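A protein chain is absent from this complex, but the other protein chains hold their places.
Chain IDs A and B follow the sequence of writing; residue 1 opens each chain.
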Amino acid sequence: MSAASSAHAHELSFWRKYIFSTDHKVIGKQYLLTGLFMALIGGAFALIFRWNLANPGTLTDKQYLMFVTYHGSIMFFWVAMPILLGGFGNLLIPLMIGARDMAFPVLNMLSYWTFFLSVVLLVASLLVPGGGFSGGWTLYPPLSAIPDLYMGAEPGTILLLLALALEFASMLMGGINYVATVFTMRVKGLTFFRLPYFVWMQILAAFLFMLSVTPLIAAVFLLLMDILLGTHFFRVTAEQAGSPVLFQHLFWFFGHPEVYVILFPALGILAEIFTSQARRPLFGYRTLVWAGIIAGILSFLVWAHHQFVAGINPYSAIGFSILTVIISVPFSLMLIYFGITLAGGSIRFSAPMIWALGAYAMFIIGGLTGLPLGALTSDIYFHDTYYVVAHFHYTVFTIVILSSIAGIYYWFPKFFGRKLPERFGKWHAILTLIFYNGFAFPAFFLGMAGHPRRYADILAYNYLEEFQWVHQLMTISTILLFAVQIVFAFVFIRSIFAGEQVTDPNPWRATTLEWLAPSPPPHLNWGDTQPVVEHGPYEYAVNGELAKQGIDFLPQGKLYRLQKLPEEVAHHLGGKGEQSESEVEKATS
Amino acid sequence: MAGGSAKGGGGHAEGVAGVRLYVWIYILLLAFTGLSVAVSQLLMDVFGHTPVTVAILAFSTIKATFILAYYMHLKYERIWIRMWLYLPLAIFVLVLIGVGPDIYLVLRDLWTHILTFAGVSGGVHH
Partner (left out) sequence: MQQEGSGVMVSSTSAAGASSYPPIAGTLPEEQYEWRGAPVARLAFWLFLAGEIIILLTLIGASIFFRLTYPGWNEASSYTNVVISTINTLVLLTGSLTAVLAHHYAFASRWALARLYLVLTMLCGFTFLGIKVFEYSREIMHGFLPNTNAFWMFYYGITGIHGLHVLAGSLIILGVLFYIRKKPSKYAVENAALYWHFVDVVWLYIFPMFYLT
């Protein structure tokens, strides 16, 4: 099987094959690797300011806030988005729907390189005179709108805003591509309600992103005008009234759906891993899809719960509080249904499954601790304390790190044709979970004790001195957590080149279409065959003839040989057409 | 990819009215533009600012509807295309409802303070 992929290696030049490639798998890997690299940078920033919290005075206040700001921005926009949407979306959507590539391969390439440019601008914004922006990843004016308010970080602020705009543009291109691809390029028999849950979650995420990010793009445009032309859309001067609250609204109108934009693909990854590792059909597949759609719609109606104390109308705050509590219903349903899927399954505790179970457990903590923040009265106490920090680390760290790494362990054989070491994966999961709780869980108690976040020097306040040992504990946990991920980075890179080879295209005995393709799938994915879908996506634990033969699953579709190849495929296979056919022949016999 | 886009094919070419209709709509658009300008210049003092603004925006909406329906062919499209007009409008309404009361309150109060501070209390009565 792997020979089929290498047969055409000479066809494209190195640049076209690995750098400016239009192949969705190469672009997906580019996104994935860039995202993982940025995760190391974002993690290192966290380490730096965490060190300052344990040893106050290491950083100046401005430096501390800058690292906090960039940690947040990087983890949201340059880690979560590229890994979960750019990486997994690109790698898996075409394979899971049986397509040969995205609907617009060139747009796809453009999307990645726009993203890359935004990374360059992000790094540049740190290096310009005055340093990076330090007003928080939420970019609230007036901190961001008045140039010299934060010690002359003007060029850094502008560059960060431009980097954000480019990142949004890149992800918009990706989102358009995903929706167009899934709407029009599903293989025969793959109706919408036969799509794997992961694909559903990806297109819902793309929908949410496309509809929510554009107000923020407009806001960023106005903010740039405020900085560059001295207008007052978002700032108040002695003569003119602008509205900082307007920016907060536009930001959180994006910011809240954005959390679900990255959460949905993570839930999709969990669904795929749970079903294949527990050998159970996904419980209530249709209900889960509708729950996702309803949660997506509701996510547009809850944004102002981030602004309860920002001076918004108290009556609308009540409405947003109620809607926020309502949105926990579809998510509770999703998690309960995942639990029912697991209940009674014959669970294989493989490395991806341990990661996924960890993510599941952590996400329950994250979800439940969100309720006091969604309820208006308790939020007024918890607002801007470490409780908020703990809550969103339990949700976002779970989404970005735990679920992504679960997905990486699960699909690594498919993408790279090699395996990540299984034993290491289990230890990696367990250590990560321990150290992660070590830094995130104490923060709940800090917050409940009234410890405000974003204070650089906590020894400057008498009432915070007693928490110093907690900060030291959290810092030690963070250092250990980071160290484990560094080891993983080495193992990851080593496994790409020298991991144990996987000859079986379907090592997990999973049902979805991507496991029908060779590992790694060749350019244009299916060679001279095409899958045709005959079942729903999760036909595990089947009875009857197959079960007697020890096969407990029905692949979602079957491969059919094409009598007439599409022009592009024929051109790509070229003279090798016969050879690859005989190879398939050999494989079948 | 080629396999996909080839089949959608001719799409809406059939059923779309010809050049004559386009020219008629163009004339209609010009007429409404003239009407808007005339109303704004002549009737502003008669009916007051707000009714005239609303009327002219209504004219604009009529013009926009014609362009969207005929020039942009939404009249001949299915829901899979049309919804990309409806969803943004829904989002717009949503943002207005959510953002509106707050922004209005904040800005109104700010202007009151600023004008009072500057000693110009005219124009804003709340």
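By our rule, a residue touches a chain if its C-beta (ideal position, glycine included) is under 8 Å from a C-beta of that chain, and two chains touch if they have at least 3 such contacts.
Note that the coordinates shown come from a computational prediction; the quantities given were computed from them, not determined experimentally.
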Absent chain, residues of chain A that touch it: 99, 103-104, 107, 172, 175-177, 179-180, 183-191, 210-211, 213-215, 217-219, 221-222, 225, 229-233, 240-241, 243, 246, 250, 503-506, 515-516, 529-530, 532, 534, 545-546, 549-551, 555, 558-564, 566, 584, 587-589
Those residues of chain B which, in the complete complex, touch the missing chain: 3-5, 7-11, 13, 16, 18-19, 22-23, 26, 29-30, 33, 36-37, 40-41, 44, 49, 52-53, 56-57, 59-60, 63-64, 67-68, 70-72, 77-78, 80-81, 84-85, 87-89, 91-92, 95-96, 99-100, 103-104, 107-108, 110-111, 115, 123-124
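We adopt the following convention: only the chains that are shown with their structure count from here on.
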Centre-of-Cα separation between chain B and chain A, whole angstrom: 36
In the complex with chain A, residue positions of chain B that touch it: 1-5, 8, 80, 87-88, 91, 94-95, 98-99, 101-103, 105-107, 110-111, 114, 117-118
Sites on chain A touched by chain B in the complex: 99-103, 105, 183-185, 211-212, 214-215, 236, 238-241, 243, 245-246, 249-250, 253, 300-301, 303-304, 311-313, 315-316, 320, 566-568
